[in-house]
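Complex shown without one protein chain; remaining protein chains in place.
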Amino acid sequence: METTKPIYAKADPPEGYSAPGLFATTFDRVVGLARKNSIWPLPFATSCCGIEFMATMGAHYDLGRFGAERLSFSPRQADLLMVMGTIAKKMGPIVQQVYEQMAEPRWVIAVGACASSGGIFDTYSVLQGIDRVVPVDVYVPGCPPRPEQIIDGFMRVQDLVANESLRRRYSPEYRELLIKYGILKKD
Amino acid sequence: MATTNEKQYTTLNLGPTHPATHGIFQNILKLDGEIILDAEQTIGYIHRAFEKIAEHRPFYQVTPLTDRLNYCSAPINNIGWHLTVEKLLGIKTNKRIDYMRLIIMELARITDHLICNSVIGVDSGALTGFVYVFQERERVYEIYEEISGARLTTNLGRIGGFERDFNPAVFKKIREFLDRLPKVLHQFEKLLKRNRIFMDRTIKVGPISAERAINYGFTGPNLRAAGVDYDVRVMTPYCSYDDFEFTVPVGAQGDTYDRFCVRQEEIWQSLKLIRNALDNLPEGNYHMDAPQVYLPEKQDVYSKMEALIYHFKIVMGEIDAPVGEVFHSVEGANGELGYYLVSDGGRTPYRLHFRRPCFVYYQAYPEMIRGGVLSDAILTMSSMNVIAGELDA
Partner (left out) sequence: MDRINRKMEHSFITEKLRKQFGEDILDVDDNSDILSVTIASPVSYDVIAYLKENPGLGFNFLTDLCGIHYPDRGLSFGIVYHLHNFYENKRIRIKTFVSADNPAVRTVSDMFSAANWMERETYDFYGILFEGHPNLKRILNVEYLDYFPMRKEYPLEDPTREDKDDRYFGR
């Protein structure tokens, strides 16, 4: 039996100064690199997009390769809130409650047409997009999106995570954003 | 030291977001220590008002709505809706269409039962089966993609048949699936079915007797696990099911283990049905000649006048539906999925009501878990296969 050499794809290092045995870069780039490859998602799966997420977590598409192997159903231990499926008005306060329980830094991905904008359900009982209750970072369109699209959305979140400044969560703009959603009280 | 002699009960909130509730519904449990005394249920967290939407859509636009009812086995819902409209319009389909529909419905039933059984495994701690079984679901997704273009919410078929015939790739993929699945199923069964830990966790857990099940309106594998052999495919055959021989598996006690075994056996029966239908697939056209509802061929639309008028009328939704009402039910993966359609001759249904099996049998959940502990309640819920889309509609 012949042994084949495994093929390692090289990832680009962040900007910095490299020398033999030494790599110097800024602190937030290192933290971003570490964070982006170990995101713990919270799968908030409500309907059909949830089944496509289960397929994404399965062996064929394998979201675990990107570091998201450990799903956390508790918001206290999660970094990324993946809202997949239709959110009805009855469910809206619950999404906000789950979002509030997450610790900073936290990101939100809206998977599917229903989470992004209400989808095909323009009715009295469906919330027309979760960005009415929580701030959203990435929208993944589709009904339901293919697992490749969900992975693409996840990789966009990874870009956001890698390039985020360490001071962002303390900035006044972020505070304004949370006050607008009613998550922080204006003081 | 003053002691109180009254009992203290604990209230525990289970849901609506909980890893074990597959879908969003809430149960507020009243516990005496660890024993469950009562459960108060709240559903409606994904109410999307399908019945109201259906009153504003022409008949062919209701099909994508039916996809989202039981989204694990979407083709069954689609075909059930087409059968209902064909019953209203008086269109009778030929054998080839019936057999093609039967193959697709049985494939969908297999996928739904695979999810349900593997999720029972996940909830009792055995995640391996889930990953193996999901690979097989990917194979069926490829088959759906060849037929309709979509993986999950398929919007499959048309009123009066199909939009295109099955191409050779579909037949090849179905035959490969039929050859692959038995090996995986044997491995899955070896993992769980005679596993001592699994049996201890599921036998006598969440039982329901046959009389209570009938009173609660149970249908499908949950009712068959309780001992009643009611199967819509046998009682009121549709879509040429009476051309085939298959057994309807029935359990004895109505507990979780019986539900697991009934679903497992139904997968084997569905494989047999698909193989039979595929071997005996007759020749014929893939759609009926129903110009009021079925879009004519594009060459005719561009050259003949009647075809153009029919095309225009159908796309605008102006089909000549008769005034009347019809109730048709199909054997969905969870039970009897019924469609009650009232038409007043207009472009849209006047009233469309879905008889959703999950909605009807989920009412019995408090009775089934009374007297058990919390882990039994979790397993009972996953063995009942409650799909939130079908619960709330």
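In this document, chain identifiers A and B correspond to the written order of the chains, with residue numbering beginning at 1 in each.
Keep in mind that, in the parts below, a contact is a pair of C-beta atoms (placed from the backbone, for glycine too) under 8 Å apart; a residue touches a chain by one contact, two chains touch by 3 or more.
Keep in mind the model is a prediction, meaning the values are calculated, not measured.
Across the entire complex, the residue among B:10, B:187 or B:363 in touch with the chain not shown is B:363.
Per the touch definition above, the residue from B:99, B:230, B:294 or B:310 contacting the chain not shown is B:230.
If you put the hidden chain back, the residue from B:19, B:227 or B:324 that touches it is B:324. Among B:15, B:44 or B:389, only B:44 touches the chain left out of the display.
Counting over the whole complex, chain B has residues 43-44, 47, 49, 51-53, 55-56, 87, 212, 214-217, 228, 230, 235-237, 242, 324-329, 336, 338, 340, 342, 351, 353, 355, 359-360, 362-364, 392-393 touching the chain that is not drawn.
One chain of the complex is left out; on chain A, the residues touching it are 89-90, 122-125, 128.
The rule we apply is simple: only the chains that are shown with their structure count from here on.
Computed centre separation for the pair chain A/chain B is 31 angstrom, with centres defined by C-alpha atoms. Of all residues in chain A, only 44, 46-48, 50-52, 54-55, 58-60, 73, 85-86, 88, 90-91, 94, 98, 120-121, 123-126, 143-144, 146 touch chain B in the complex they form. Considering their complex, residues 16-19, 23-24, 44-49, 52-53, 64, 67-68, 71-72, 115, 131, 134-135, 137-138, 141, 151-153, 388-389, 392 of chain B touch chain A.
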